[in-house]
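A single protein chain has been omitted; all remaining protein chains appear in their positions.
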Amino acid sequence: MSTVQLSGVSHAYGRTQALSDVSLTVEPGEVVAVTGPSGCGKSTLLMLTAGVLRTQSGRIVVAGTDLAGADDAARARFRRRAIGLVLQFGQLVPDLSVRDNVALPLLLEGHRSADARAAADGWLDRVGLDVEPDTLPADLSGGQAQLAAGARALVAGPQLLLADEPTASLDTNSGRALLDLLVKTTVQAGGSVVLVSHDNAVAARADREIRLRRGTIAHQVALS
Amino acid sequence: MSLTELHLALLAGAPRHGYDIKQEHDSWFPDTRPLPYGQVYATLARLQRDGLAEVVETRVDGGPERTVYALTAKGSARLRAWLAEPAAPTGVGAEEIVRKTVSALHTGIDVSGFVARQRAAHLRRIRDLQGTPPGAGPAERLVREHLIAHLDADLRWLELATELLPAPDDQPTVRSDERKPA
Partner (left out) sequence: MKPATLWLLAVPNVRASRTRAALVAMGTAAAGGLVLVTLALFRVPAFALPPRGSTANYSISYDPRYAGIVTSAETRIGVATAVLLVAGTALVLAWQAVSSGSARRHRRDQALTTTGATPGDLRRLGAIETAVAGAVGGLLAGPVYLLLWFVLGPAQPATSRLLPALAPADLIAWACLVPASAALAAAAGARSGTQLHRRPLSGWWWLALAIVALAGMFTLPQLGQGDRQLQVTLMSVAVTLLLLVALACGAPWARGKASRMSRRGRTTDLLAGGGLRALAGPAGRAAGVLLGAGLTTGVATVILGNILRQATDLGSGGHLTGIVLAAVAAGLAALAGLATITLAAVDDLLTNRRGLAAMAAIGADLALLQALQRRRLRAATIAPLVSGLLIGGLGYGALSVAGEPAASTDAWPLLIVGPAALALLLLANAGIVRLLRSRTREAIDPANLRVA
């Protein structure tokens, strides 16, 4: 069964039609890049798939959960269980230390905090974030915050990793390394990855490119 | 040599004589070396010889005699076949991708298909280059990264081109008798 299944999905913000009639699937173990010019609806697509936005029309089934029929609390539980999320902007919780930010998905899942923090330290190390784990997000550089967000997305071993411009504020080398880690870790565990990016080097990591244009799919091409 | 196909693209909009073709070329590619007349006439002769173009009219309006050429069905098919292939993702010294993109956008022949194929070709190449083979030293990696950067630049330019030069919605560029049913 496909990890992601969207059929006939449309989404509007007031009178702005951000997505119209989008259908796509993502298979287990597949890496998909969603590209397209600014404002074409990439983030909207990602947030719908993550269940952060409520489905307005169409059908979205992710990791066996029908998101259209799920209320806010059910979608929150779904995200904890199945999704690793890297967001485009300011995604760390400012009140929590970097370590606790990374541990957050495990904490929300009810893991013991000592375990969650130990796991978080491990992931901070793996993404190569070299700061005191008690640092608050406000004291991180943009790129460091992005590394922490990457660690947080991986910490719970998600079935589906959704990343919105995961490397936008990193230099080429660190960006490449983070992307490698995100993709390899998830795929080796049998999960799928959806990458949203303007960066062609990021898109090239995918098995398939889905290009959006003004809220519709302009083309889909296999890259592998 | 893609100059042949480029001439086919220049002819695709409407029948033209040699001077027109040169003018059109120079307006498609301003800031590049202007097309020499000799080259235009030599190419047109070759097109005619190969049955890709035909003379439809010989005009004399006061000035020198002008021969007007048009695409044949064979020429049009050749143009389409050319545009159906993405330019090789070489990254460096890539005039081909510029010619093809400009031709596709001006003629409006299957633009979105062209963009999809070109992106796929480039992305695949980037993907191959990113997978540095085991045992490759930093020198090899550097060469690969140089290519990746250029391919990335190509793709960015392609994106910009499709934004700046939106293709005509219908495809009026091919003579009506040759227009394929969509």
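Which chain is which? They are A and B, in the order written, and residues in each are numbered from 1.
The rule is short, and it goes like this: contacts are C-beta pairs under 8 Å (C-beta built on N, C-alpha and C of every residue); 3 or more make two chains touch, one makes a residue touch a chain.
Owing to the predicted nature of the structure, the values given are computational and were not obtained by experimental measurement.
Among the displayed chains, contact with the absent chain in the complete complex occurs for A.
Annotation: of A:T3, A:T55, A:S97 or A:Q144, A:S97 touches the absent chain (contact as defined above).
For the chain left out of this panel, the touching residue among A:S7, A:S113 or A:S141 is A:S113.
The chain omitted from view is touched by exactly one of A:A12, A:A76, A:V131 or A:V221, namely A:A76. Among A:V26, A:I60, A:L87 or A:V193, only A:L87 touches the chain that is left out of the view. Counting the whole complex, the residues of subunit A in touch with the unshown chain are 13, 43, 47, 50, 52-53, 72-73, 76-81, 83, 85, 87-97, 100, 104-105, 107-110, 112-114, 152.
The working rule: only the chains that are shown with their structure count from here on.
Our note on geometry: subunit A versus subunit B, Cα centroid distance of 38 Å, whole angstroms. Of all residues in subunit A, those touching subunit B in their complex are 37, 172, 176, 199-201, 203-206, 209, 211, 218-219, 221-224. Interface residues of subunit B, counted against subunit A in their complex, comprise 112-113, 115-117, 119-120, 122-124, 126-127, 130, 145, 148, 151-152, 155-156, 159, 163.
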